[in-house]
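Note that one protein chain of the assembly has been removed; the remaining protein chains are unaltered in position.
Each chain gets a letter, A, B and C, in the order it is written, and its residues are counted from 1.
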Amino acid sequence: MQPHVRPVPGQFYLLRASETLDPLLRRPFSILMWDDTHLEFLIRLKGRGTHLLRNMRVGDRIDVLGPLGNGYPDPLKDETPILVAGGVGIASVFPLLHAGTRLFYGAMNSAELYLLDDIKKLTGNIFICTDDGSKGFKGNAVERLIESLDDLAVAKPTIYACGPEGMIAALLKFLSERGIPGYISFEERMACGIGACLGCVIKTVQGYKRVCKEGPVFNVREIVC
Amino acid sequence: MQPHVRPVPGQFYLLRASETLDPLLRRPFSILMWDDTHLEFLIRLKGRGTHLLRNMRVGDRIDVLGPLGNGYPDPLKDETPILVAGGVGIASVFPLLHAGTRLFYGAMNSAELYLLDDIKKLTGNIFICTDDGSKGFKGNAVERLIESLDDLAVAKPTIYACGPEGMIAALLKFLSERGIPGYISFEERMACGIGACLGCVIKTVQGYKRVCKEGPVFNVREIVC
Amino acid sequence: MNLSVNIGKLGLKNPVMTASGTFGYGEEYAEFVDLASLGAIVVKGLSLLPREGNPPPRIVETPAGMLNAIGLQNIGVESFIEEKLPFLRQFNVPVIANFFGDSVDEYVAAAERLSDVQGIDGLEMNISCPNKQAGWLVFGTDPEVTSEVVSAVRKVTGLPLIVKLSPNVTDIALMARVAEDAGADAVSLINTLSGMAIDIKTRRPKLANITGGLSGPAIKPIGIRMVWDVFRAVNIPIIGSGGIMDGDDAIEYMLAGAAAVAVGTANFVSPTATVDVLSGIKDYMTTNGIKDISSIKGGLIWEREDL
Partner (left out) sequence: MNLSVNIGKLGLKNPVMTASGTFGYGEEYAEFVDLASLGAIVVKGLSLLPREGNPPPRIVETPAGMLNAIGLQNIGVESFIEEKLPFLRQFNVPVIANFFGDSVDEYVAAAERLSDVQGIDGLEMNISCPNKQAGWLVFGTDPEVTSEVVSAVRKVTGLPLIVKLSPNVTDIALMARVAEDAGADAVSLINTLSGMAIDIKTRRPKLANITGGLSGPAIKPIGIRMVWDVFRAVNIPIIGSGGIMDGDDAIEYMLAGAAAVAVGTANFVSPTATVDVLSGIKDYMTTNGIKDISSIKGGLIWEREDL
């Protein structure tokens, strides 16, 4: 592999495993880890595209486009970043983990909690939750955040989050009620990934914005639910 | 693999390697060799379907439909079968080879002559030809047949042939001029392979007939050029 | 689980039919499929007299689809009745005769003859073929001609009459209304889209007939849209087709408004496609707690003011 443009946390790549005309479009995935010659992704099997990726073998060629999108902004000096992830959304915030970073991580059940060992190597401040209680707190990551945030007593908490729709909706509600700043990585169907097709928009206070170009990370203040 | 219906020489199978919707249709291939648990094919790389077949690896699932079509009829008691093959057409007549069978086998060049070692194990009566003279007689298999047939002085020669269009046309002309009987395996685009779509017809004296059902082997007397 | 549906007065035990021209006369698939398990068998399009069809090549694969220019080759109404129908009558499955003509008179004569025999349970008129009297015009693209030919056939048959619409039109809903007004008991759509492919090496058309009909998964989005357009325009049942490969595709057509579905090109990809579609439909019903398949017809949830 050739040396590549280094991504920043929260950016994503478009991958294509298919060599035929079906499936046709590339699939977007957040960058998980990287070094000079490797890119690593965490991919949850969903439909045809991810299954084709799963069936690839060492030595197969994959078509990679990226890094794309904006990535997470750095927290201001006096802010304390708090990460919130749901399921495979951990991939997006994982590169933000540093020694001691606080992470609220939830999933439907323990089988959908990924990378726990890698996470634990980086930080002990993890709040694990599962909907079915099979691991950690029984409930979702946002409920846990709401319960714990005041107790944590951190200075200027700033949320960095990625997860499924329901979690994001609850999070947005909480952050806006409490006036807490935050950055959330959004998902939308994509074709081009480079801002040309206008396929991937979400509603913001300034009208539709492209998840692949102005996003995937948006300031919570921009978002219109 | 489950025990399968045993094919007869000249029959074919429809194979499908693709698991996606493109390419969509199965591809027809003559049966080359078989036993209780194996089927063997000789496949020349042509377009997308054959390239997908090539990329398969041991353990991959392949979708197999067959045996299909009629296959070659047995020669009559007093007839002497003579096989004529062009390039990959050898696959079709290969199962007819017995000790001593006469085979005229031609190709563009020596690289497109297949299975020579296997053939030689079965018979010494081989007449090899290449268009470029890189192996054997310089010229095509039909020219060679025309030149040699009388010298062979066989009783009631009956031709069994499979090969490219040009070769088949020359062969049909020669056989009809000389009134020699013969059976030729034809190729036509196929969809269903089982006689339902009427996609694979060729012109015969009794109107269009289906290569997949009434063929692929036709009596030379039936064919309208 | 109730899988039965009605196409006019014709009751089917389940909504999975075969698409004309892709299932031969039924017998070709008998070794792969229990014919009695199907909702109905629609046979290859028949004309009054036998037809030779087009010269080969008749088939080309295209991206996620195929073009065909069979040219309506068939053995003719009489041979069908004598040679093919007795086989089909052995099975407990409705037989629908797809038919066509080059003139209104030919349509009428074929319909009359087919209505005259035991063992044919319904007629499907294919109006996607050229009208000899009107030159290149096709019966299924000019509303007036469509109305004339459907009305004429309606007069001579008491069998359930399905009109199979051409998708090569500006306004499919209009064509469906015309068929309904002319007496059709149901409409069937979509037939193939007119298409073409060229061999760039030889510079010749890949089909001897130059153009052909596009079918297969490639056209499914167009079929779904047209069924939905027609569903909002007529009161008679719709038989949906176009790229149905599995049970999920069939459900998609039914949510758009189809009462039943026809499986076409999928039979070529897998000879058990029809029964696989049926078991996929059952799986969906089980998973989603659906007791009666008819309850999902037109069940698309949507809100838009401008439609």
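Here is the rule we use: a residue touches a chain if its C-beta (ideal position, glycine included) is under 8 Å from a C-beta of that chain, and two chains touch if they have at least 3 such contacts.
Here the structure is a predicted model, which is why all the values come from computation and not from measurement.
A.B. asks: Which of C:30, C:169 or C:233 sits in contact with the chain that's absent?
C.D. replies: In the complete complex, the chain left out is touched by residue C:169.
A.B. asks: Looking at the full complex, which residue from C:12, C:67 or C:236 touches the chain that isn't shown here?
C.D. replies: Of the listed residues, the one touching the omitted chain is C:67.
A.B. asks: Of the residues A:24, A:43, A:154 or A:170, I need the one that contacts the missing chain.
C.D. replies: Hidden-chain contact among the options goes to A:24.
A.B. asks: So that we can see where the missing chain sits, which residues of chain C does it touch?
C.D. replies: Per the touch rule, chain C residues meeting the hidden chain are 62-65, 67, 136, 141, 168-171, 193-198, 200, 202-205, 209-211, 214, 216-222, 224-225, 228, 243, 248, 251-252, 255-256, 284, 296, 299-302, 304, 306-307.
A.B. asks: List every residue of chain A that touches the chain not included in the displayed model.
C.D. replies: Residues 16, 21-26, 63, 65, 188-203, 207-208 of chain A touch the chain that is not shown.
A.B. asks: What is the set of chain B residues that contact the non-displayed chain in the whole complex?
C.D. replies: Missing-chain contacts on chain B: residues 21-22.
Note that only the chains that are shown with their structure count from here on.
A.B. asks: Under the document's definition of touching, what chains do chain B and chain C have as common neighbours?
C.D. replies: Looking at chain C and chain B together, the chains touching each of them are A.
A.B. asks: Which whole number of Å gives the spacing of the CA centres of chain B and chain C?
C.D. replies: About 37 Å, centre to centre.
A.B. asks: Taking each chain's centre as the mean of its CA atoms, how far is chain A from chain C in angstrom?
C.D. replies: Spacing between the chain centres: roughly 47 Å.
A.B. asks: Would you pick out the residues of chain C that each touch at least 2 other chains?
C.D. replies: 63-64, 217 - these are the residues of chain C that touch more than one other chain.
A.B. asks: Could you list which residues of chain B touch at least two other chains?
C.D. replies: 21-23
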